[in-house]
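Remarks on the structure that follows.
The complex appears here minus one protein chain, its other protein chains still in place.
Chain naming follows the written order as A and B, and within any one chain the residues start at number 1.
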Amino acid sequence: MIWKILLFVLMTFVSIAGISFPIVEKPSNWYEFPLIPGLGENAKIIFFHVPTAWLTVVAFFMSFIFSIKYLKQKNHEYDVKAYVANQLGIIFCILATLTGAIWAKFAWGAFWSWDPRQTSIFALLLIYGAWFALRSSIDSDEKRATLSSVYSIIAFFTVPFFIFIMPRIMTGLHPGSADDDNLGPVINFKMNENMQLIFFLSLTAFSLLYFWMWNLGYKSILIKEKLIKKFER
Amino acid sequence: MNEYSLEIKNLSKKFGRRQVFNNINLSINENTIFGISGANGSGKSTFMKIVAGVLTQDQGKVIHYINNTPINSEKLLNHIGFVSPYLVLYEEFTAEENLIIFSKIRGINYDVEYTKYLFNQLNLYKRRKEIIKTYSSGMKQRMKYIFALIHKPNLLLLDEPTSNLDSEGKSTVYSIVNSFSKEKIVIIASNEEQDLEFCKDILHLENYK
Partner (left out) sequence: MKMFSRAYNLFIKDLRSELRTRYAINALIMFILVAISVILFSIGNEKIPPQLTAGLYWVVIFFSAMSGLSRAFVSEEEKGTTLTLQLVANADIVFSGKLLFNLSLTFFINLIITFLYAAFFEDFVINNFSLFLITFFFGNIGLAISSTIIASIIAKAGAKGTLYPVLSFPILLPLILTCVQLTIFCFDGINIENSVYELAIVISYDIVMITISYLLFDFIWKE
């Protein structure tokens, strides 16, 4: 209970701080953020975009691990855990894509320009969508779990290729692409300490949120299945 | 002589929430005709598929032995002859072509003389150059026996052995079963009393729910 309240407080603080703290050239108060050239006001979206993008990758990785475990031991629990990870993964992927598109509109003028990182997050969205489409087309529980585990693993191995395609596409618009001297605000730490703090708090808050939801999700499915079994007798 | 035997330990299988069978333990040696009985839908075909190695069980083990050494699952296929209502041969090819293809894929030499012998035994020699599509259901059933025997297996798994057969076909099957079991193992899954008459021992699947 106390953790839930703590998490709620944290998320609220992060959301408010992220959106409302002003960005000024020379921050003098603790609640002011520095101006990063090239980003301006839009920088604030970093508090929401990066954590959601990060978590969708974490979810994808978790699905991969549980898929391997399922194939090795055929334990139904692993399938449920992978399923919930994928559910959260697709939600965070949609959020990451949307926040990214909003940022793109303000920063580069267009919502979408097939920048390599945009393409990658879109590909991840397609993978999630395909995974759910596959699952809904199989009736038998065991077959569904086995085939979706296999697809999860195959998909995981193709994703790293996007990381290698990216650097070659020279005119990437994303902060941190080949022609951007900036290397991105996160790596360069052009953020001052306050901004960094809010950023890492946001990252932590979102991660806690994710793990809490995942925990709740898979346990409630398992309980539901147990109850159904009991009432069938 | 190659001695073949089969051991089944704690075999269980479930489909979704339905327990098909639970905790089957069995040991079968050479020179046996073993029966599996059960009503329609009781799990006979499921059991046979698991023994043949084409379906995975939930729990338990099926171990095939040759000269008391366990056979690797990779090498198992050519030791087993399988007949089942679910078995379908390639209808676009002739009977003879089917057998040649399967021998090549199995990686064994196609024995022309032995094939001729089997065709005659199952009364299909005259139709061997016709495509399976033109066969009647009784002929297809008899063809399945040639498919099951051509690679000279050590274990014959017959699921509903006499389905679609007339009395002549049935007696051919019974004579095959008898001569095969003299040196090897036959397992028959059926709910026909006549089929199960030959069996030394019978396992009733209803007892293993």
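Assume a residue touches a chain if its C-beta (ideal position, glycine included) is under 8 Å from a C-beta of that chain, and two chains touch if they have at least 3 such contacts.
Note that this is a predicted model, so its numbers are computed, not measured.
Taking every chain of the complex into account, the omitted one touches A, B.
The hidden chain makes contact, of the residues A:7, A:98 or A:123, with A:123. Listed residues B:6, B:20, B:36 or B:80: the one in touch with the omitted chain is B:80.
Where chain B meets the omitted chain, the residues involved are 49, 52, 54-56, 73-74, 77, 80, 82, 84, 86-93, 101-102, 104-107, 147. Even with one chain removed from view, chain A keeps its contact list with that chain: residues 71, 119, 123, 126-127, 129-130, 133-134, 137-139, 143, 146-147, 149-151, 153-155, 157-158, 161-162, 164-165, 168.
Convention: only the chains that are shown with their structure count from here on.
If you average the Cα atoms of chain A and of chain B, the two centres end up 52 Å apart. On the chain B side of its complex with chain A, the touching residues are 15-17, 58.
Contact residues on chain A toward chain B in their complex (touch as defined above): 74, 140-141, 229, 232.
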